[in-house]
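What follows is a set of notes on a single structure, which appears directly below.
So, chain A:
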Amino acid sequence: MIQKIIFNILQVLVVMLLSPLVKGVIDCLKENIQSKKGPSIFQPYRDIWKLFHKDEVVSEQSSWIFRFTPFICFTTPMFVALLIPVLTDYPLFFAFMADMLGGGFILALGGFFAALAAVDTGNPYGPMGASRTRMVGFLAEPVFMIVFFTVSFVAGSTIPYIVQKVWVTPIANFFEPSHVLVMLAFLMLILAESGRIPVDNPSGHFELAMIDESKGLEYSGRGAALMKWGGCMKFFVLLCIFLNVLVTPWGLAGSGSLWEVLLAVPLVLVKMFFFIIVLVIIESSLAKLRLYRITEFMGAAFVTSLAAVVIQLLGI
Partner candidate 1 sequence: MELLYILAIPLISASLSMIRTSTQKIAAGGTILGTLAVFILAWKAAWGLGHGIEVPGITGWLSCDGFSALILLLVSFVGLAAAIFSWGYISERVGDSGGKRARQYYRRYNLFLLSMLAVPILSQVAMVWIAVELTTLLSVFLVSFENTAEAMEAAWKYVVLTCMGAALALVGVLILYWGQSFIATGPFTWAGLSEASSRIQPVFLKTAFLFILIGFGTKAGLAPLHTWLPDAHSQAPSPVCALLSGVETTTALYAILRLIPLMDGVSKDNSSTWFIVFGLISMGTAAFLLIQVKDYKRLFAFSTIEHMGIILVAAGLGGEAGYLASTYQVMAHAVTKSFCFFAAGAALLMTSTREISSVRGLIRTSPIAGISLMIGGLAIAGAPPFAVFLSEFSIFRASLAEGRYGVTGLLVLFITIAFGGIMVHVNRMVFGQGLTSPAPRPLPLTCRVTLAMTVIPVFLLGFYVPEPLHNLLRFAAACFGR
Partner candidate 2 sequence: MIQLNALAGGLFLLTAFGVLAVRQVIGCLRLFVIQSILLAASACILGYELASIHLLVVAGITLGVKSILIPWLLFRVLSHEIHARREITQVLNIPTSLLVAAAITIFAYFIAQPLLEISSAAFSRINLPIGMAGLLLGAYAITVRREALPQVLGILTMENGAFFAGVSIAPNLPLIAELAAAFDVLIIALVMGLLARKIQKQVGTTLVGKMATLKEE
């Protein structure tokens, strides 16, 4: 019992400490593929450290929402990290606190406050970006829901640990058409939610075209550090759900020994590394979509997930 609580806390620590590393690897790899010399993979750590040591400037016209949001954006991914399989494949202490739907809502809470805070400052670029983020968000909602419904039809539950078991044991289940289609739909969803090409350009500086980056525009010092770190953790958490539940549900600790759990950490990083390679290839070969074409992209994701549900329901 104590062991499970320790492992849970270990899980959250892993998410906190390793998420900037993942972001660093992505940035470096993207630059390398474009034949440039990228930043060091530890650069996000240095950025967060630097921001914590700077002064914070807060607008007088802003309200408590602006001050609270960095904390909310920092803690919501940590809550979700308590619920999902990061290191172990058996449920831990807090695992039954909420299921995947609950996890999705908690992440959405962070996004909601970020959007409100962006409007709070009165800067014109903030609300523009916030409304665009909301548009992508509400288009992504049906896809989220249907992916979760499909997955719960297959597994009979919405707790990620139980869902993951379905695809681990009989290997044939992995190739089920509904599973493949759900993977595709979820991949498109991750691209949308974490603001990567083709939905949004994460390294763009042009405020008129920003979607997801705009939520961090007005922050400085500690607030900026927390927002940045929170963004990294949200991405890490989404990747954990995708990889550990849907795509590669192997390599997680099966028993209760500390050694196995610690061994699972580099394995998770290796899985993420392979996925990052795929992501970087996608990012480097596509162009960012025009704003109204995002509806078509999300429509395609929706139809893919709908096809998965239909195929699952009609019992192929």
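Observations, loosely collected:
Operating definition for what follows: a residue touches a chain if its C-beta (ideal position, glycine included) is under 8 Å from a C-beta of that chain, and two chains touch if they have at least 3 such contacts; residues count from 1.
If you want to know what made the cut, all candidates are chains of the complex that A comes from, given by their letters.
Here the structure is a predicted model, which is why all the values come from computation and not from measurement.
Taking any copy into account, the candidate from 1 or 2 that touches chain A in the complex is 2.
Taken together, the chain A residues at the contact with candidate 2 in this complex read 172-173, 175-178, 180-181, 184, 295-296, 299-300, 302-304, 306-308, 310-311, 314-316.
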